[in-house]
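The complex appears here minus one protein chain, its other protein chains still in place.
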Amino acid sequence: MRRQLKSPAGAAGSAGAADPGALLLAPSRWRLWELALWAAIWAVPVFFGQHAALVNEIAILALFALSLDLILGYAGIVSLGHAAFFGVGAYGAALFAKHVMPDPLVGLAVGTSLSALLGLITSPMIVRGTDLTRLMVTMGVALVLLELANKFDGLTGGADGLQGVVMSPLVIPFIGRFEFDLGARVASFYSLAVLFIAFLLLRRVVHSPLGISMQALRDNRLRLMAIGLSVQGRLVAVYTLAAGLAGAAGALLVQTTGFASLDVFEFHRSADVLLALVIGGAGWLWGGLVGAIAFKVLHDVISSFTAQYWTFWIGLFLVLLMLVGRERLFRPWSWFKRGQR
Amino acid sequence: MTHSTTTRRHHLATLAGLASAALVLAAGPARAEDTVKIGVILPMTGPSASTGRQIDAAIKLWMAQSGGKAGGKKVEVLIKDDAGVADTTRRLAQELVVNDKVVALAGFGLTPLALATAPIATQSKTPMVVMAAATSIITEASPYIVRTSFTLPQAATAIAEWAAKNKIKKVVTLVADYGPGNDAEKFFSSQFQLNGGTIADKLRTPLRGADFAPALQKVRDLTPDALFVFLPSGQGAQFMKQFAERGLDKAGIKLIATGDVTDDDQLNDMGDVALGVVNSHHYSAAHPSAANKKYVADFQAANKFRPNFMSVGGYDGMRVIFKALDATKGAGGDALLAAMKGQIFESPRGPVLIDAQTRDIVQDIYIRKVERVNGQLYNVEFDTLKAVKDPGKLK
Partner (left out) sequence: MLTLLFDGIAYGMLLFVLALGLAVTMGLMNFINLAHGAFAMAGGYILILLMQRAGWPFLACLPAAFVITAAAGALLERTIYRPMYGKPHLDQVLFSIGLTFMAVASVDFFIGSSPQNVQLPDWLRQRFEFGSGPWMLGMGAYRLFIIATCLALALGLQAVLSRTRFGSRLRAAVDDPRVAAGLGIPVNRIFLLTFAVGSGLAGLGGALGADILGLDPTFPLKFMVYFLIVCAVGGTSSITGPLTAALLLGIADVMGKYYLPKLGAFIVYVLMIAILLWRPQGLFSREGKR
């Protein structure tokens, strides 16, 4: 049954034997709900301009979560230090804007490349070891970078942060020149656009042979090796890509807010993005977006009632979510059934 | 794929639900025409939560005492929590200015939080009252920033002068490694050396996860006459204990500090190890003025804890805003800023002036010693330096 992976459209619905190629590629076609959802997302900054700052933050978190989804949902790597790449992209872009040139797009490229480089360098650590060692190493890298940023405070501003990152206007060929305004409207569109492009890119990757082999790796690494595919190379490629995207999110953050602080390397960043991804569901790209929106909205809503005890409720939510099982969260009637695990 | 179509649909339904809930909440109530709003951004959660708590209590006290009216209009105070994260502070400031149209911003528990918000104040021409952060350069970050807290150089130079005049020749400095700490170290050293003293070493501890054992060991090895310390409030107790435990007091090393280490909020719980520590600061709960006695009494009646120097920053900040609103009849912008500059009044801490040129606070700095009064520990003032301007601006 050796067939090409690319099957003609429409073959997926044909009766009879399942075509593995079509089965695997079927999700790669754009569904109506996906288009509708993206239209709705783009409409928000247009019609709800007063929330532009929040939209900007959500877009950045969504991009960050998307990059984590690549390694967590698709490759099965548990990382508690993804903020390392976020931070490197952030400081890279900030220092570039301050000392070299303040163009936002070039700065974005610089931030992304720097963090992708870091991802490449640290990827050998991810390939070896157990879940626990991977967890420790990823956390360790983030902590080391936090300390480094703190020590080299002549360069990074240390605990006070790097201030005065002023970006020049965003120049998009054929469309126009946009200055970053106080109301964050331009910022929100900028971040949303980068998020959209990243989403399209990841969609392509996930539905390519590389992406599908990553899922196979997540599900059963030994078997993948037995088939003769290289685990190492794939992991390195995916980890580097994820690192680059996380760096892009970090670069967006400093470009749209005008400063960089040590907070970008903090553990709570890694934990928050993991949380957002889990809320949205790992393993389908929309999880990053849904989770980021839900997380930020929930945070805002709960904080206005009980400013101090957001951590308690999110903790409780996590515990319950894990106990009932992530897939069952959205089907409350199955919580009390002793179904199969 | 791990998710079936049904699960995805449920995800989307939830998302739609959440989005509409968010929009409903965002709509908010309509604004009355004769109300002015003040946006206060404080770290109510996170490591600086005690700062937020003190200032929040002080603001509530002020609102209760003043009746909540200024310049003929009702004043509404919106308190937001930034958890000490600078991005959040900036976003909240943006929302307060653009959506809620606040006439003034206030709060700012740490230096990076204030610095991050400065461009917003400048761009929107909104006066920004810094009630807690204490690094010198903050007021230079925007022409709209007014400070009612204090600056570390004010406290550090005061204690350096006292030390030089009191037979202390050789000092080791130990500060936390961040903006205010660097300020404290720099100004203490220069003032102390100006008066003929020597600095044997300058030690730094990280802001987070500070471990004093190695640093204290170094101090012990250097045998100075005194150890000058600056630490953010919250680390003081831990430090004091280790100081005594390592036998430094018995080795004849005096402990001098800025008042952050003997913060009124925690002083009483520190126990006898804190007795005798000479420090300099702008506010003590034991300050013997009628205004302060009333302030402390009212504050403690409403809360279970004592007011500390952070709370006076908040209390006086509110006064500055209210008096300025009275002068401008509720208007904001440049007029409000102008009305804030040059204000001179009696605060629970003592006499206070908001300098018209630097927009920074000019106040008395007291030299105090920790003593037991009526069974509780207090910073008892025994010397005063009058009308200290921020030395950081004079350089």
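Order of writing sets the labels: A and B. Residues in every chain begin at 1.
Criterion: a contact is a pair of C-beta atoms (placed from the backbone, for glycine too) under 8 Å apart; a residue touches a chain by one contact, two chains touch by 3 or more.
None of these values were measured; they are calculated from a predicted model.
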- Item | Touching the absent chain when the full complex is considered, from A:Val144, A:Val166 or A:Met225 | A:Val144
- Item | Candidates B:Gly72, B:Gly252, B:Gly271 or B:Gly342 - the one touching the absent chain | B:Gly271
- Query: Tell me, which residues in chain B touch the chain that this view leaves out?
  - Reply: 47, 49-50, 203-204, 206, 208-209, 211, 213-215, 217-218, 220-221, 234-235, 237-238, 241, 244-247, 250, 265-266, 269-271
- Note on the structure: Contact residues on chain A toward the hidden chain run 72, 78, 80, 124-125, 128-133, 135-137, 139-141, 143-144, 147-148, 151, 267, 271, 274-275, 278, 308-312, 314-319, 321-323, 326, 341
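As a convention for this text, only the chains that are shown with their structure count from here on.
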- Query: Quick one: chain A and chain B, Cα centre-to-centre, how many Å?
  - Reply: 36
- Any idea which chain B residues touch chain A in the complex? 1-3, 7-8, 10-12, 14-15, 18-19, 21-23, 25-26, 44-45, 49, 81, 85-87, 90-91, 94-95, 97-99, 111-112, 115-116, 118-120, 123-124, 135, 141, 177-179, 206-207
- For the chain A and chain B complex, residues of the former touching the latter: 27, 33, 37, 48, 50-51, 53-54, 57, 73, 150, 153, 158-161, 163, 182-184, 253, 257-259, 261, 263, 280-284, 286-287, 290, 293-294, 297-298, 300-301, 303-304, 307-308, 310-311, 327, 330-331
